[in-house]
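For this depiction, one protein chain was excluded, whereas all remaining protein chains were kept in their positions.
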Amino acid sequence: MTILWGLNITTVLDLLGTFAFAISGIRMASGKNIDWFGAYVIGLVTAIGGGTTRDLLLDVTPFWMQDATYLVTTGVALLAAILFKDRLFRWGNTLFLFDTIGLGLFTIVGISKSVEAGLSYWVCIIMGTITGSVGGVLRDVFLNEVPLLFRKDIYALACVAGGIVYFVCYQFELVAPMPELIAALTVIIIRIIAVKFHLHLPVLSSIQSRQDKSKSS
Amino acid sequence: MTILWGLNITTVLDLLGTFAFAISGIRMASGKNIDWFGAYVIGLVTAIGGGTTRDLLLDVTPFWMQDATYLVTTGVALLAAILFKDRLFRWGNTLFLFDTIGLGLFTIVGISKSVEAGLSYWVCIIMGTITGSVGGVLRDVFLNEVPLLFRKDIYALACVAGGIVYFVCYQFELVAPMPELIAALTVIIIRIIAVKFHLHLPVLSSIQSRQDKSKSS
Partner (left out) sequence: MTILWGLNITTVLDLLGTFAFAISGIRMASGKNIDWFGAYVIGLVTAIGGGTTRDLLLDVTPFWMQDATYLVTTGVALLAAILFKDRLFRWGNTLFLFDTIGLGLFTIVGISKSVEAGLSYWVCIIMGTITGSVGGVLRDVFLNEVPLLFRKDIYALACVAGGIVYFVCYQFELVAPMPELIAALTVIIIRIIAVKFHLHLPVLSSIQSRQDKSKSS
């Protein structure tokens, strides 16, 4: 019974995360002379790109090939974007929350799948981070921009932190689903704090040649 | 005997399709300060990128690793582009026909391979579409442009339609190679009609914030 309830919660969160990721892709594709089909593909890639990369690296069947839900959810996201586009921004905070919950959840799903595959803890943390963040990188590459991930906010680093917390929890012999829950919350809280307080890492300044340097100084 | 003849037809069409796809990559690479080797690689990626992505997702050996024909054909395409470049545009319509035949054929090859792998019909349709269209997406990403696929004409959608027709044919218990033939023709005809009559999907207009909106209105 508890398991069933747990499954339902995860399924619902997974759908909300997929929806929010897809909307983020569709939104960034809008106003760039991209047609509905293109917007759908970019939304889909944003939503499933991370998990697909993880599954290719783990050499397992990509998750979306076994369950049409992800394609349908992206379709619903596109419909919502077309029908309610004026209202989408009023939902801004709600969508950010979905997106952040999705990030936390996707990260933990990525870690769990890698733990099951018997990988070292540091590979699992990387797989969690890939699951959470590669979709957005692909979205930006397709839209011909330098990926936001490399430039703004703390995003992938929240996944890394959540991954570390996950293994620390298991080290302290907490039982499932506590480590999963605490790790997902870690990702979500770090992400919210980072956005709220505009936290970001230092930018890497130009590594210029001495010639360029002498010119500019 | 019929089978042999059938094989030959498929092989010839496959080669023509590969040639046309490679030329499309090489042509778009031309005049952009790209050297012969770069043009070869971009032509090759355009020709084999879709099938390679499909094979990675299906977890089978990429098709071009088992048959050097695709590399050689791309080499011939590069040679043709270097030697006959002034005449290539006079071939414009012929090349478009090859490209469209290639699209139809590649789509059906992608679907058939996925059916053999025992996948659901909707995954097969996606694999057909990936086989037909991802090469062009990779070409555009490497040339640092937003993929044409997302912006112009009806292209991937023709693959999707062909895929649906394929399974409808099998539903009506047509026997091979009828469904394959009808589905490929569907792709080809939709593509030709779309280009001839400038059909395209609606563009997704900007989903702007209320702030931006009030400024612009």
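Worth a mention:
For clarity, chains are labelled A and B in written order, and residue numbers in each chain start from 1.
By our rule, a contact is a pair of C-beta atoms (placed from the backbone, for glycine too) under 8 Å apart; a residue touches a chain by one contact, two chains touch by 3 or more.
Model, not experiment: these values are computed from the prediction.
Across A:I9, A:L83 or A:L201, the single residue that touches the chain missing here is A:L201.
The missing chain, though absent from the display, is touched by one residue of B:V76, B:A117 or B:L143; that residue is B:L143.
Screening B:L71, B:L148 or B:I164 against the full complex identifies B:L71 as the residue touching the chain left out.
Interface residues of chain A facing the missing partner chain: 56-57, 59, 119-120, 122-123, 126, 137, 141, 144-147, 149-152, 156-157, 200-210, 213. Listed here are the chain B residues that touch the chain not shown: 26-27, 29-39, 41-42, 52, 56, 59, 61-62, 65, 68, 71, 81-82, 85-86, 88-90, 92, 141-144.
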